[in-house]
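As you look at this complex, bear in mind that one protein chain is not there, while each of the others sits in place.
Think of it as A, B and C in the order they're written, each chain with its own count starting at 1.
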Amino acid sequence: MTISPASPTRMPAFGSDNMAGVSPQILEALAACNGGTARSYGADEVSAQLERRFAELFEREVTVLLVTTGTAANTLCLAAATPPWGAVLCHPLSHIENDECGAPEFFTGGAKLVPVDGPLAKIDPEALLVKARDGKGDVHAVQPACVSITQATELGTLYTPDEVAALGAVCRETGLALHMDGSRFANAVAALGVSPAEMSWKVGVDLLSFGATKNGAMGVEAVLSFDPKRAQELALRRKRGGHLTSKMRFLAAQMEAYLADDLWLANAHHANAMADRLGRGLAEVTGVEVQEGAEANILFCKLPDGMAAALLAAGFYFYADRWAPNVVRLVTSFATTAAEVDLFVAAARDFALSPVGGV
Amino acid sequence: MTISPASPTRMPAFGSDNMAGVSPQILEALAACNGGTARSYGADEVSAQLERRFAELFEREVTVLLVTTGTAANTLCLAAATPPWGAVLCHPLSHIENDECGAPEFFTGGAKLVPVDGPLAKIDPEALLVKARDGKGDVHAVQPACVSITQATELGTLYTPDEVAALGAVCRETGLALHMDGSRFANAVAALGVSPAEMSWKVGVDLLSFGATKNGAMGVEAVLSFDPKRAQELALRRKRGGHLTSKMRFLAAQMEAYLADDLWLANAHHANAMADRLGRGLAEVTGVEVQEGAEANILFCKLPDGMAAALLAAGFYFYADRWAPNVVRLVTSFATTAAEVDLFVAAARDFALSPVGGV
Amino acid sequence: MTISPASPTRMPAFGSDNMAGVSPQILEALAACNGGTARSYGADEVSAQLERRFAELFEREVTVLLVTTGTAANTLCLAAATPPWGAVLCHPLSHIENDECGAPEFFTGGAKLVPVDGPLAKIDPEALLVKARDGKGDVHAVQPACVSITQATELGTLYTPDEVAALGAVCRETGLALHMDGSRFANAVAALGVSPAEMSWKVGVDLLSFGATKNGAMGVEAVLSFDPKRAQELALRRKRGGHLTSKMRFLAAQMEAYLADDLWLANAHHANAMADRLGRGLAEVTGVEVQEGAEANILFCKLPDGMAAALLAAGFYFYADRWAPNVVRLVTSFATTAAEVDLFVAAARDFALSPVGGV
Partner (left out) sequence: MTISPASPTRMPAFGSDNMAGVSPQILEALAACNGGTARSYGADEVSAQLERRFAELFEREVTVLLVTTGTAANTLCLAAATPPWGAVLCHPLSHIENDECGAPEFFTGGAKLVPVDGPLAKIDPEALLVKARDGKGDVHAVQPACVSITQATELGTLYTPDEVAALGAVCRETGLALHMDGSRFANAVAALGVSPAEMSWKVGVDLLSFGATKNGAMGVEAVLSFDPKRAQELALRRKRGGHLTSKMRFLAAQMEAYLADDLWLANAHHANAMADRLGRGLAEVTGVEVQEGAEANILFCKLPDGMAAALLAAGFYFYADRWAPNVVRLVTSFATTAAEVDLFVAAARDFALSPVGGV
């Protein structure tokens, strides 16, 4: 369904932050922990260390489970918070609703995802209150059990701490759990200048999918539960889902390096800055409309007729045909360079000046 | 439940082959593929190359899906071959029956694992024929759908190609699929001196979990289907199970390096040789009974009273309390050295000579 | 959530057709088949006879499975037509989407219900075509597998045979199965004056939930499959879902009596006529707006302020608070009498003439 250039690796690629490679520090950490034997399944010393690291970072005890994909992280959280007859309330644009091939339904044992709308890919708290009460106690209806929000959102927008707190308050009032899909949690925290605690449990988040893969790791995400009572269930669900890695030290080493010296924040700041540079550059190109509200590393733009095709034909890589006509999504990463951004902006400008000849 | 030494990494560890690290060639491959961007979810060039590699190795077209854990590989295969009302026939000692926290039941949607016994952890073909017909067409009974065998087995024994062919014949006759849990497929192939094809589809295997993690990879296993009609279902099940890795090139690179220059066979030959050396050494220690039949990299021994505790107290690492009294399991890996083996044998000999003083 | 009178049985009740009792002929059939022993689980003679009866009625071979609830009938059909990673396309007002507590998700193993809109509770074929192609082959998306329509709809409206055929054509074109929730199939067939065949397989229906309970039976519905290849899977799913009744002759006897002498059509004609009488009567009451388009035995009306509460307080029974303000649903059944209808219309008229004093 997507228009794909032949060799995506040569020219700048803005398809997704998961097209980037791995931060050098993380690659080094993998090599560094390779010596000798280590106990498997998370009983190693690197893993033990990591739980302390997260406790410091989040300023409280927290259950930590490493997995290799964001789908796994999200679905474990949702399954721990939602019985099979439950409803997960989420935004209609959310990844769990659109892009997981039904993984949340699988891991929960058949719960239902119920969309709750709101502007800029963010759930509206008043709409949430209505849906959170819908069908409660009626045996014919699925029972609202969990709210899942994405931070940063699928549109690159951000919930402020107050906005999360407002949703958290609805959850407390109606007895629902609050899950945050934080596959781009770093980008959000970096952009907002808040602490991890201020963006999670302090505003009512019960379960956090703490992403690392999109922001420089090779393949590791952390399920964080701020309620220790969920620890055992999460561990069993992880194993049962095939997500308990045997050579766990290599996941732990990635995450350790990701957190050490605030690499995670540095990477996120850089990706955000590149998106900002891209947005400012494109805003000055005639005919390009840059979506407002994006503050992280995702940018949606409406391009003039023909520009998307021309840029793709020139070898740039991005998704162009999933939304409205001429609407494209551009994603930057820790590895995106200013030169790549400028090259793209220049190509867009060239097309705008001379659409017939192309880029 | 296990007696664990304080620092398992210092002294030789025979707990499991998943306690070993990663082959240097595989670590290098990770670094080598890190440059630039690549399409995610397996649309990269390394992944494309890999399908060809497997086709050559197995001498035919084969569907390849990479995942990060053996549980994932096994359960995807079982789910593709077994409807929710189906039965998976497997040995009572099999990993899928005992050590997956119900993952096969989860991925199949609630199918039933039905034990079929046989000596040396291998399914007996006559017993299989009875169970394969049991309840067929009776709506009150689960319907036999799939046979799963482990090669090398959980006891370190091996099915010969003829033995697999005998089970394969039962499967064909009764309409069942044949799955091979090959988390130690390399050890089996190396020990038997057969080709991958001779140990799989040529003797009736439909689905193969081709392991790499235990034999030198960091975390990658391949689901191989010799029936191309299963490809799409497997791909959807992988995504839905949270096992579709975004930065897939790093799984593909591991597997590519694992297969290149027959590293996989070299690693397996070495691990097998170390187990052989260990077995021969221990067989000469007074009071030690080495289990017969093991030909791969797993060794079960019955030790004299007190020896297991003494060796564990001395810092060696292995599992000692899961089976009969004084029975221990020793597993070697690609990284096990002859010196480690000899150190262990010497410690056992010392204890045998002077049990009171200990090791 | 509903305003319920204390004694619903004294005054006319229009809450649902499942508030009615059982047709005398069906009660008699239960008594008539009670003598002696009979083989259980559907191997009895009454059950055997029934399959022939349905074949005649539908003018072709058809697989018949009896169950006791409409939820069971619908979910078995959906599960047989939809893999766990599939999508069931249905109207946003459909019963399976709103009133089954997630039963379709449970029986399918976690498939997703995807709403497709259209006026009068009927799916629009053009909207269906778009959704039927959505995500096909994309591993990140659930795969459209089945379309489910309700006939008569939840609003009491009807699909004409041509309208069903248009949806059936989309299903054929896109490879989807077409399921009809016919819990009020009799009312639809009676109102439209078509044959069962013309309203099902001749217009593309693959699986039909053929309802009887709402139209005079005690508790029996038939799953009808026009594809004999689904028979065995349906039988296994029925058992596994706990829906294989042991004393099946008593389900078969109900259904036999329901079909004999066209009792099912007579009952449906009567219920429809009562709804028509009710609609015509209420249409003449000042301030009452009767919904257009209803042709079966369900009627939605908008009442003037205060009328619903007054009628409920007077002892009439119906649902009043689930939709927009002052909107009520009135359902008639085979057992509704003209006197009951007239009593209700008269009470409404009295209120309209003198709202203060009430009914």
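Please note the rule applied: a contact is a pair of C-beta atoms (placed from the backbone, for glycine too) under 8 Å apart; a residue touches a chain by one contact, two chains touch by 3 or more.
Computed from a predicted structure; not experimentally measured.
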Chains in view touching the one left out: A, B, C
Among C:82, C:245, C:297 or C:326, the residue in touch with the chain that has been omitted: C:245
Among C:85, C:106, C:201 or C:226, the residue in touch with the chain that has been omitted: C:106
Identified contact with the non-displayed chain, of B:57, B:127 or B:141: B:141
Given A:236, A:309 or A:327, the one touching the chain that is not displayed: A:236
Interface with the undisplayed chain - residues on chain B: 1, 84-85, 98-102, 105-106, 108-113, 138-142
Positions on chain C where the hidden chain makes contact: 4, 8-10, 13, 15-16, 18-22, 27, 30-31, 33-40, 43, 45, 67-72, 75, 100-103, 106-107, 213-214, 218-219, 236, 239-247, 250-251, 317, 335
Those residues of chain A which, in the complete complex, touch the missing chain: 41, 83-85, 109, 137, 139-140, 143, 232-233, 235-240, 244
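Rule of thumb we're sticking to: only the chains that are shown with their structure count from here on.
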Chain centre separation in whole Å, for chain B relative to chain A (CA means): 34
Distance between chain centroids, defined by C-alpha means - chain B, chain C (Å): 52
Chain centre separation (chain A, chain C; CA means) in Å: 43
Residues within chain A bordering two or more other chains: 100-102, 106
